[in-house]
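A single protein chain has been removed from this complex, and every other one stays in its place.
Here is subunit A:
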Amino acid sequence: MTALAAIGTYVPPDRVPIESLADEFELTPMQLRVFRRYHKLGSAAQAPDLSLTELLGLAVADLRLTTEQTARIRYVLYARTFPGVAPYPFNPLHEVCRTFGLQHATAFAVGHHACASGLLAVDLAGRLLASADPSALALVLTGEKAFTGEARFVPETSMFGEGAAACLVSAAGPRDRQLSYVADLRGEFDGELEEVAGEFQRIYHDALGAAVTSAVERAGLTLSDIALILPHNVNVVAWQRVCKRIGYPLDQVLLDHVADYGHVFCADAFLNHRTAVQRSLLRPGDHYVIAAAGAGRGATFSAMVFTH
């Protein structure tokens, strides 16, 4: 059973307030009030002096991999929200592999589930490892640069933050074992934002809620068995509405970083996992859900259940 063996993270110290986006995105003072008051978006983490390679590298460094662990890493998967993250011929994934002595590993990017690609990568890593040497490991990297307008702000929804996470995955292990995975792919949202936004907003809370409840059911559990949800940091009001739909307590969704980090692309789940462990919000044996939704040329609603 796929397990998360270790998680390394990096969140830069600099922050940009949501008000800094006002001119570029023509946000009115009232819209900014809505973001702060209801969405609870306040600032986003930013690393102006770090390249994407450096950002990802700091998360890998946080894992403090031993030489023996490094040698066992068979796959490196870079899960990302956007298909392109660096101008050709730069390849941050391969640069990170070179820096950390991982050239022996098969390295590739995982995407097209937008901000839910991190869950896809963990599941895929587990499936690849299931047919590999039992001692083999996979490394899942997440985190992107908020280079462009689209990579800084999602209209009416969220602001992206910079940070990174590195998750070491094993085919089996004693902790953070994956019980189930559900990904609901919605190809009907493959269109221009303004054409699909209304319908996407209409189904968002039901679809994300359904992914969570399906994953919990598939794990043989009920929502009352779930100690915590580790969400994507899209905004607070979205999770309020998902929780209302499925009847899950909002105070058991770890939303603390929304106002501070912003939505750190596919890294949210792992950054929130680190916080949950640091604050002892997960006890041994607790079941928890990691959930994320992503949009952009299609939409994906995903959830994964683990036992800590």
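Just so it is clear, a contact is a pair of C-beta atoms (placed from the backbone, for glycine too) under 8 Å apart; a residue touches a chain by one contact, two chains touch by 3 or more; residues count from 1.
The rule we apply is simple: contacts and distances are computed from a predicted model.
A.B. asks: Per UniProt, what's the omitted chain called: "Peptide/nickel transport system permease protein", "Hydrogenase iron-sulfur subunit", "ABC transporter substrate-binding protein" or "Carrier domain-containing protein"?
C.D. replies: "Carrier domain-containing protein"
A.B. asks: For the chain left out of this view, which of A:Ala71, A:Ala86, A:Ala132 or A:Ala197 touches it?
C.D. replies: A:Ala197
A.B. asks: Of A:Arg152, A:Arg177 or A:His205, which one is in contact with the hidden chain?
C.D. replies: Of all options in A:Arg152, A:Arg177 or A:His205, contact with the hidden chain holds for A:His205.
A.B. asks: Return the single residue from A:Leu55, A:Val237 or A:Ile290 that touches the missing chain.
C.D. replies: A:Val237
A.B. asks: Since one chain has been left out of the picture, which residues of subunit A touch it in the full complex?
C.D. replies: Interface with the chain not displayed, on the subunit A side: 30-31, 33-34, 37-38, 156-157, 197-198, 201-202, 205, 237, 240-241, 244-245.
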